[in-house]
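Shown here: the complex without one of its protein chains, the others still in place.
Up next is chain A:
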Amino acid sequence: MDRAELSITVHRTGDEAVLRLAGEIDMLTAAQLSTVVNEILTEPPPRIVLDLGGVTFCDSQGLGTLVVLSRKASHAQALLILTNVGDFLLRVLDITGLRSALMIRNDAPAP
């Protein structure tokens, strides 16, 4: 309960917004992620990078949120990229068939 929060720090550069996520993504915190990304999408940079390195948990609600945000980003001519996706989350993305639909760049160096 005490650890179930999600913290998001945003770094904006010219053509990129990097969101560093730490904590858990579930029904409690998914809305928080949406809010932050939606705010960025009001003036979308070409790329929005979600650094999931600090994410310890992500459930199907989190996956649904990632799908919605990717879709919104693509409508706004921006690219939503996931980096530092953990092994278990990658497995979950494989199982659900989302790995090919979402943009994942695990080798991309975090700025």
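Please note the rule applied: a contact is a pair of C-beta atoms (placed from the backbone, for glycine too) under 8 Å apart; a residue touches a chain by one contact, two chains touch by 3 or more; residues count from 1.
What we mean here is this: contacts and distances are computed from a predicted model.
Hidden from the displayed complex is a chain whose UniProt protein name, among "Serine phosphatase RsbU, regulator of sigma subunit", "Aspartyl/glutamyl-tRNA(Asn/Gln) amidotransferase subunit C", "ABC transporter ATP-binding protein" or "Stage V sporulation protein AE", is "Serine phosphatase RsbU, regulator of sigma subunit". Checked against the full complex, the one of A:T9, A:N38 or A:T96 touching the unshown chain is A:T96. Against the chain not shown here, chain A presents residues 1, 3-4, 24, 26-28, 57, 59-61, 63-64, 67-68, 70-71, 74, 88, 92, 95-98, 100-102.
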